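A single protein chain has been removed from this complex, and every other one stays in its place.
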Amino acid sequence: MKSVSFTPRFYVAAVMLAIVLLIAIIGPLVVQTDPNATVGGLYDRPAGWGPLLLGTDNEGQSVIANLVYGTRTSLIVGLLAGTIATIIGLFVGIVAGFRGGLVDNLLSSLTNIFLVIPVIIVVILLSVALDNRSIFTLAFVMGITSWPWLARAVRAQTTSVRTREHIDVAMMSGANLPSILLRDVLPYLLSYVVMAFVLQVSGAILLESTLSMLGLGPTNAVSLGIMLYWAIAWGSVRTGAWWAFVPPTVMLTIISFSLLLLQSSLDELFNPRLRRGKIRRKKGADPRFELPAAEGPSPQLTAAGVVEGPAPIQDTPKEGGR
Amino acid sequence: MDALFTASNLTKTFGSGKDAVTAVNDVSFALQQGQITTIVGESGSGKSTIARMVLGLLPITSGKLTFDGKDVTNPTGAARKAYWADVQAVFQDPFSAFNQFFTVKTLLYRSLRLLHESVGQDRLEEALGHVGMDLSVLDRYPHQLSGGQRQRVMIARALMLRPKLMIADEATSMLDASLRVNILNVLTDLRDELDMTVLFITHDIGQACYLADQVLVMEHGIMVEQGTVDDVIFNPQHEYTRKLVADVPKLHQEIELHIGDHEAAARDLA
Partner (left out) sequence: MTNLLDAANIRGVYYTPTGEEVVGVDNVSIQMAEGEVLGLAGESGSGKSTLGSIISLTARPPLIVEHGSLAVDGKVQDLSDMASIPRVWRGAVVSMLPQGAMNSVSPTMRIRDLVFDVMRAHDGKIKKDEALDRARDRLVTLGLPTRALDAYPHQLSGGMKQRVVTIISTLLNPRLLIADEPTSALDVSSQKALIEMLLEMLEKEIMSGVIFVTHDLPVLRTVATRIAVMYQGKVVESGPTNTIVDDPEHPYTRALLSSVLTPEPKYAKIRIEGMRAFDRESFKAPEVKH
């Protein structure tokens, strides 16, 4: 339908993410070491290509093994939490925005209540209530507390889509509410939702790391945040055992950076106005013809040169006098 | 003969208290079976508000609407769905009225759910035929069609359900002049061939002149004049109608321009 052109930014992000995913998925198969097995002494330096590639941590465990398993855990938690948050936010936002009235008031109040709940408090309470914090419990808690901003944004967009005439046409064609929401509202929100989902995942991964660094992380798995927790608790920064805290930091940075890069490149993809393009002349690219970054055929009553406006793009004879 | 649709003392107020705006003020009219009635008004006259109330898309503040003798004021739920089996609409913007993710086929097939399986496909072909289109248009997306084609598809969509009343709310306003005539002719043909009752909302009195059997003129929420084209357009009684007809630029006669009138007025005041 639309001609899709991916920007370099997208490819960079995609490649970085692919590498991370590769590490997470097949890393554990490549690094055949159990992350909980003791392979050396306290903070052994990196040596050779085996389990000691990145040295050992405070319990003599292989850092590289912990790294790949930790990446996997962080990604799973992030993905799960992100998905839960997106689904809840989408549902609440669409129904509130479309129905309006009492339903909207109720759902918006609910959204506001959840907005002020700090995730950390919930997790602390949870750790008191449960002995075991699994990655799934953690993901669940993160998911059900991170959806409010998405719900608000979706609600706003839905109220705007609601006023479009194709909704009236859908109603008058006999469509029922679920059908209208699914086929007439959701597709118009999709570009935003995809980007929001990427942000949710990225946020969830960082949130998990934060919680882990505070000692509130999962109790039965290793994650990047937990690696950092132990690295700080055992003074690796002080003693200069960089292999204990640098690898997880770098990994976290790569993950969140690539996700954010992906999100911004998707923004360019979905919003044609942000696309930069060089107009190619017959004889080759001429810098004179580069389009300004944010471009639209809106006339302007500007100070410079009195009233001026760019040539209206809709006036092209390709459509001719139909 | 009884009117197909009547509106009695129809009023719509937006907001409340000091900020209340009366968009439609005690308007009464009747749509006769098999006739084309146009409501003519400028922006802010309330004509589109009336259209939405007639369609049941906007709740009324006070008054009564009847269709085929039955009360259809503020229909909801099942009653509204039944109402929409008899009353359909074509809207102003041929682009935003289309779900851009649907092909024409998806759009039209949706309505088939309301029709009996055996007649559905036939009705679809028949409706497309009435607007001068054939089945080849089914696989197109809206951005592949011109504005005029989109409006015709919209009319076909409405026709499939064989409504008794068709409401066209500024259906030609966003089209080039050359396409307008086509759409107006389609509506005229519907009246002639299917005995369809049409309510056409417009700000363009020239189109009303061409199309209508009955003309209703709105000004700021009030209906100021009603009657046939001959009466209302060529022999207007109300001040507003007179001015409206006189000030519209015409092709074959000059309109009276008063250049620099304000100076004479200022001198009079001095």
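As written, the chains take the letters A and B, and residue 1 is the first residue of each chain.
The rule is simple: a residue touches a chain if its C-beta (ideal position, glycine included) is under 8 Å from a C-beta of that chain, and two chains touch if they have at least 3 such contacts.
Small disclaimer: the values here were computed from a predicted structure and weren't measured.
**Q** May I ask which residue of B:76, B:144 or B:178 touches the chain that does not appear here?
**A** Here the residue in touch with the unshown chain is B:178.
**Q** Counting contacts across the full complex, list the positions on chain B that touch the omitted chain.
**A** 42-43, 176-178, 180-182, 184-185, 188, 203-210, 229-230, 233-234, 243-245, 247-255, 257-263, 265-266
What we mean here is this: only the chains that are shown with their structure count from here on.
**Q** Can you list the residues on chain A that touch chain B in the complex?
**A** Contact set of chain A toward chain B: 1, 164-166, 168-175, 183-184, 187, 319, 321-322.
**Q** In the complex of these two chains, what residues of chain B are touching chain A?
**A** Within the complex, chain B contacts chain A at residues 55, 57, 81, 84, 88-89, 91-93, 96-99, 101-102, 107, 110-111, 113-114, 141, 146-148, 154, 157, 176, 178-179.
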